[in-house]
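For this view, one protein chain was removed and the others were kept in their places.
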Amino acid sequence: MDSGARPNKSLDASTVTSWVRGRGVYVAFVVLVIFNLIVTPNFASVVTLSTLLITVSPIVLVSLGVALTIGTEGIDLSVGSVMALASAFLPLYLGYGWPVGLSVALLVGVLAGLVNGSLVAFVGVQPIIATLAMLVGGRGLAQIFAGGQSLPVTDPVILWLGQGRLFGLPAPVIVAAVAVLVVGFLVRRTTFGRYVVAIGGNRSASYLSGHPVRRTLLAVYVISGLLAALAGVVATARLGASDPSNIGLLIELSAITAVVVGGTPLSGGRVKVVGTVMGALLIQLISNTFIANDLPFTWAQVLTAAIILVAVYLQKGRGVV
Amino acid sequence: MSTGSADTEGLGGSPAWRERLFTTLQRRGAIVVLILVVAVSAVVFDNFLTEQNLENIVLQGAFLGLIVVGMTFVIISGGIDLSVGSMVGLGGILAALTVQVSWPLALILPPLVCGLIGFGNGLLIARAKMAPFIVTLAGLLGIRGLALALANEKPIGIGGSSPFDWFGQGQILGISVPVFFVIIAFAVGGLVLARTSYGRIIFAIGGSEESARLMGLPVDRTKVIAYTTSGALAGFAGALLAARLSAGDPNAGLAWELDAISAVVVGGTLLTGGAGTMSGSLAGVLLLSILQNLINQLGTLGSYAQQVVSGFFLIIVVVVQAYLSRKER
Amino acid sequence: MEQDSPILEVRRVTKRFPGVLALDGVSFDLRPGEVHALVGENGAGKSTLIKVVTGVYRPDEGQILFNGEEVTFAEPRESQAAGISTIYQEINLIPLLSVAQNVFLGREPRNSLGMIDKARMNRDAAEILERYGIRADVTAPLRSLGLGVQQMVAIARAISVDARAVIMDEPTSSLEAREVETLFGVIGQLREEGVGVIYVSHRLEELYEICDRVTVLRDGRVAHTGDLAELSRLQLIAHMLGRELSEVQEEGATGFGGEHETAREPVLVAQSLSQRPRLHEVSFDVHPGEVVGLAGLLGAGRTETAKAIFGAEPIDSGSVRVEGKDIKTGSPGAAIRAGIAFLPEDRKLEGIIPDLSVRENIVAAALPKLARAGLVSEKAQDDLVEEFMQSLGIKASSPNQPVRELSGGNQQKVLLARWMCMNPKVLILDEPTRGIDIGAKVEIQKLVDDLAAKGLGIILISSEVDEITEGSDRVVALRDGTVVGLLSEDEITESNLMALLAHGEDSGHGGQETREDADG
Partner (left out) sequence: SPPGAKTEGQGSGGGGKKAQQDIAQATGDVCKVKPPDLKLQDAVVGFSQSEKEVNPFRIAETESIRSEAKKRNIEKLVYTNANSQASKQISDIRDMIAQDVDAIIVAPLLEEGMDPALNAANEAGIPVFLIDRETAGKPCEDYITFMGSNFYKQGKQAADLLADFTNENAQVAVLEGTPGASVTIDRTEGFEQQLEEYPDMEIVASQTGEFLRTKGQTVMEQLIQSNPDIDAVYAENDEMALGAIQALKDAGKDPGQDVKVVSIDGTEQAVQAIITGDINAVIETNPRFGPLAFDTIEDYLAGKPIPQKIIVQDDIYTKKNAQEKLDETY
């Protein structure tokens, strides 16, 4: 679902290599799956697959938003803290019924996105700094509002979002899948999606083409905040309790990695939705592989770094100059 | 490759002296803010201007300061180095592991090894044309893992007061040794940045890498040197920190990359590259250090509130600068 | 001269890009003391050849010999060190650095301590620029200067090193007559010193003025090499286009026809536009079916005026009216909705979105029109793209090709297409034919004519005097951001125009020197 150039119709050798290169993440993923099939006990099972999909769901949700911000040549470091904010607020208003609790939690995400977006679009603060401030301050706020405590969530509808199933499909996976479809549709089919990549590709040119640059930027950060809040709700539901101190901790690193490994360049001008999903799956699978084989955490981290480098290296090629 | 994304429209306009004043204000904004903050703090807190407190502030910023010098080079060149925090951890562990063998080695090995890793980062970025963010993000993960593995996941104590400890705890002419080193680093860094060809090329690459390449400048080499320096300084900071703690802590320097980036940006350097000053970065480090000191002086803020205050402070400073730099246009 | 062995020799060089064969067995040589013209249509491969020679690209096949020895340059740095100095097609300097820093980047004068000697650097830079007739504050950031001055700085930088060969890829496309004369003086000097010069330009008259030999590229192959004096202008064009002489002969110097029928009510009225200190009370109007030329020297404020009308620059005062209705100033979106289109002068920074495809670049401005409820209609989009790629003859391997891979001229056509598919009421063209090959240039000029005939109001900014004089129904002359005169119909002659623009040359001063007082 990339909005960038599709491969040429004429298939000569260089086109094929460049096609493979553009998809380093798929190659890496397939290799890792094969490795697991051979090495990891009980890997080829429905449960394994569903666990993988469930755990990856929150990462996919935040990655989608981060991908959009990166597409505009920005970034959103605050997603983890926004998850925490949503998690903190969710139980506070569940007493009024789940629609209220859920709306408040999502609204908090929208608000955080509005703050980020306004700073970026109207004040002209660099995205990395604006969202860094939200990363630092947002979690602090979440902890203050929740009194640092983890509160249990018992509302069945909310719990379903984290633990339920529909037609045998885990609810978090359904939520993530819907988000993927919606964002994919936005990116591919709508003027908004075009504005996003145009702004990322050349902001001045986009402005001079009459694109609503500021509004689009604002919208991108709001969407990212909303998706992060949704991820926060899902994670909270899965845990059965809010946990503003820990939910979403460092998830921004996973998300950025997923986006970049998935082929969206940090320099903006392109958004790869499917690639992002694959990127998220890849990094989750890496971590699952290490845990399932009881490899020491420290070396797992070293190897994760190496795999990220290889996957990104495989897809560079679209060099500059 | 971030060729001036935002300010391509609206070229210069106001009379030259006004433009200069605003440019200066923008570039020196951090120093202006620094002076203001010091003045206000001196009035509000009795203990602020005591010699001991000022020394605390400077000493606290010293280790981060070393990293910031390297980070300034990297950011002006249009890149970013997220691996420095982990390098501090690795540097400390290397020092702790080697100090028993020979204390000079404990000082030399960390910058050497981390410099080498920085060199690797640089090669991947300059030669393989991979995004600095992702290369050094992998570094952040991998190097921390390495530090933890080498340390067997525990802090390593450096018993006794070998000469090594002096580098973290001793004094030269009444100045703490780490402070002494950071002064040297800023002075040399500032000179290199402002007054040498190498420094100009760093600016050129940050301004437009493609142009710099077409102008025949040694782009790759310059970038590799910047990342190597950044790594070496971070490793050295790790060694000094180990000397100060009398222990190597594999978790030392956690999230320092964010502090370093904040300091550089607070100091008026553009994250898009191509502009910035070393003096601004120094002011940025001092500002962060003072902020922490003030929070401690207050002594009542909970840790969550501290976070909120830090985030807010960062935004205020940056917004003020955004305002000033807009005026400049 | 003939017996001199070549400084630079290219032997059967081939260069492929995905889907494009940019150079196909090209051979070429440059002798000492000659000025060698390299010409061809947009996308013929001129820039690629230059980049292969200077080490930006590596050739897939073939050899490059410099001073008789085979060389492989891995980077532009290496070719520069060997003695090839190059001015690439788009200005490649560092906008945030000062003029002096740009001139001396990488080879700054140093003091005894090995530190940069700033005072000397600024002095030397000013001196060098002075030599080329550029008066500019060398401590000002480069981006504060107009494109023309920037180009001159790039030339100064390239020439101030001792080189055996100097390559210039369309150096004059953003220069006007005065600067071009200066440049030719410099080239003459280089020739005397025995330096070989490769000169790329789409302005044929320039070639005849200074070039000794010519190599014509067509679709990546050498179509002709020989002494320029032996070729007539028409023969040269025939080689470039690959057509018979007789076919070419019919066409005139520009593609403009006669005058247009214009309506009485103006479609656009610009009223007292001011943006201190660059624009002062600029007023003029444009009628449907009329081409209004904006004339002026470098930095006269033409681009500024265009941007003010389009809303791309905030203005201090003044108004813009389209069909009698005031439009919101300071917003390109509002201007576009009112029916104004603007083709910017700086293609690289303000025009193309490099990583996006040709298709997406063409429809960039038309998106709201192509979409219903925010959904883009693929069908309508593809039809539009196909129509304009064909009508403008855009050379691309497919609509999916990233626009950054197109040759400079084709990029310009893509931008033209972006605005033409909007069906605007007013079209502002800032240097529309810069870097466009002779064939396409004529086409574009014809197009401007046709559009005017269909009732569009057109504002034409050009540094080429014939384009202004032949193309415009009226000319607004600007100097230092002030309207200094209006010519219409028969008054529009080169000499009248020159008189207007040059008048007050010695009392006033041009844009590029306005920063002289900045010494604080």
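Labels A, B and C are assigned to the chains in the order they are written; within every chain, residues are numbered from 1.
We adopt the following convention: a residue touches a chain if its C-beta (ideal position, glycine included) is under 8 Å from a C-beta of that chain, and two chains touch if they have at least 3 such contacts.
From a predicted model like this one, the values you see are computed outputs, not experimental measurements.
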{"item": "Chains in view that touch the one left out, judged over the entire complex", "value": "A, B"}
{"item": "Residue among A:64, A:235, A:273 or A:309 that touches the chain left out of view", "value": "A:235"}
{"item": "Touching the absent chain when the full complex is considered, from A:35, A:96, A:122 or A:297", "value": "A:297"}
{"item": "Given B:197, B:269 or B:293, the one touching the chain that is not displayed", "value": "B:293"}
{"item": "Residue of A:31, A:174 or A:249 touching the missing chain in the full complex", "value": "A:249"}
{"item": "Touch residues of chain B, complete complex, unshown partner", "value": "47, 50, 52-53, 56, 59-60, 63, 86, 89, 140-141, 144-145, 148, 151, 153-158, 168-169, 241, 244-247, 249-252, 254, 292-293, 295-297, 299-304, 306"}
{"item": "Missing-chain contacts mapped onto chain A", "value": "40-43, 45, 47-48, 51, 55, 143, 148-150, 152, 163, 235, 238-241, 243, 245-247, 249-251, 253-254, 283, 286-288, 291-294, 297-298, 300-301, 304"}
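The rule is short, and it goes like this: only the chains that are shown with their structure count from here on.
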{"item": "Distance from chain B to chain A - Cα centre to Cα centre, in angstrom", "value": "29"}
{"item": "Interchain centroid distance [CA atoms averaged], chain B/chain C, Å", "value": "42"}
{"item": "Touching two or more other chains - residue numbers and ranges from chain C", "value": "56, 312, 349-350"}
{"item": "Chain A: positions in contact with at least two other chains", "value": "202, 204, 207, 321"}
{"item": "Contact set on chain C toward chain B in their complex", "value": "56, 75-77, 79-81, 86, 88, 92-97, 101, 105-108, 110, 114-116, 118, 137, 140-141, 143-144, 157, 275-278, 307, 312-314, 346, 349-350, 515, 517-518, 520"}
{"item": "Touching residues (chain side chain C, partner chain A) in the complex", "value": "16, 18-19, 56, 310, 312, 332-333, 335-337, 342, 344, 349-357, 360, 363-365, 367-368, 370-371, 374-376, 397-398, 400-402, 418"}
{"item": "Touch list for chain B against partner chain A, complex", "value": "1-2, 5-6, 8-9, 124, 128-131, 133-135, 137-146, 148-149, 153, 209-210, 213, 258, 261-262, 265, 270-272, 302-312, 314-315, 318-319, 322-323, 325-326"}
